[in-house]
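Only a single protein chain was left out; the remaining protein chains are all shown in position.
Then we have chain A:
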Amino acid sequence: MAQSAPKETQTPTGAVVKHFPSPEPKRQGSYRSRKLSQKLISYFFLLVIASITVIPFLWTISTSLKSQNDAVFSIPPSFIPSQVTFENYITVWNTLPIPLYLWNSVILTFFGVLLPLILCAFAAFPLARMQFKGRNLVFLSIVATMMIPNEVTMIPVYLIINQLGLMGSFTGVILPGAVTALGIFLMRQAFMGIPKEVEESAVIDGANIWQLFWKIMFPMVKPMLGTLAILSFIASWNNFLWPFLILNDPTMYPITLGLYQLEGTFVTNTRLIAAGAMIALIPILLVFIALQRYFIEAAYSSSVKG
């Protein structure tokens, strides 16, 4: 009302413009078209980005289905094989013990996800909720280690694992990643976000510290646990260099390492590598499809809390 009044006085022709319902649809129309063109532009860019991300993937699929007679790096790239063949998949399956590699990956990833969840929460809880001397110093020194790149600590950690006699064992692969500074940091933030009153009422109801942790606090940080689980999953599944340094028995290789054997010194069969990459991708896709909802939830929760 306050807006419409001055507008009427400002119009020199006066009578035609009565009140704001008439300019309003006009404004809405221009707003709509502006919105539409904005949408078109953003969709255009999204399409460009999507095709940039998808093309290599499509190329890999098409290469994996090409027979030995099709060129791999032709110009322009050909996406449709002249003759679709599953020969490459069969060869990869027959040359390498793929199910064994996948199983090894599953074991390593299972512990690589489970241990950080529990241990980081254990470490983070007192740092977030308990009062003790030097708490901040402890937290700061944990966070400070995030500044050191992995490459620097690799050799000392290798020496420690060697001295512990854990070379060539899954334990040696899992142990260094069982607690991460990032995990402790994330979990501490999550615990700090829980209202003090929840904790106090649980104590009044007679919960001891162990019950307080498992029954009250731990379930309340589920979204952050989800985030951490996904981060750990990706890190464990894709881990290459560390298992490579620790494991020396090819029957213990995870899939990332196993597939590397397709690369030869003299001749590398690009089609086999493409087929191997697709085989390794399938489990990740299944996990993603199954947990899609949690992936997005995890992204939300981390964005709010972070």
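Criterion: a residue touches a chain if its C-beta (ideal position, glycine included) is under 8 Å from a C-beta of that chain, and two chains touch if they have at least 3 such contacts; residues count from 1.
Following the convention adopted for this analysis, contacts and distances are computed from a predicted model.
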item	value
Missing subunit (named according to UniProt) among the choices "Ferredoxin", "Anti-sigma factor", "NAD-reducing hydrogenase HoxS subunit beta" or "Sugar ABC transporter substrate-binding protein"	"Sugar ABC transporter substrate-binding protein"
Residue in contact with the excluded chain [from A:A144, A:V198 or A:I282]	A:A144
Of A:Y31, A:F45 or A:Y260, the one touching the omitted chain in the full complex	A:Y260
Residue of A:L47, A:A71 or A:I90 in touch with the missing chain, whole complex considered	A:A71
Contact footprint on chain A, counting only the chain that is left out	68-69, 71-75, 95-96, 141, 144-145, 148, 152-156, 158-160, 162, 167, 240-241, 244-245, 248, 250, 260-261, 263-271
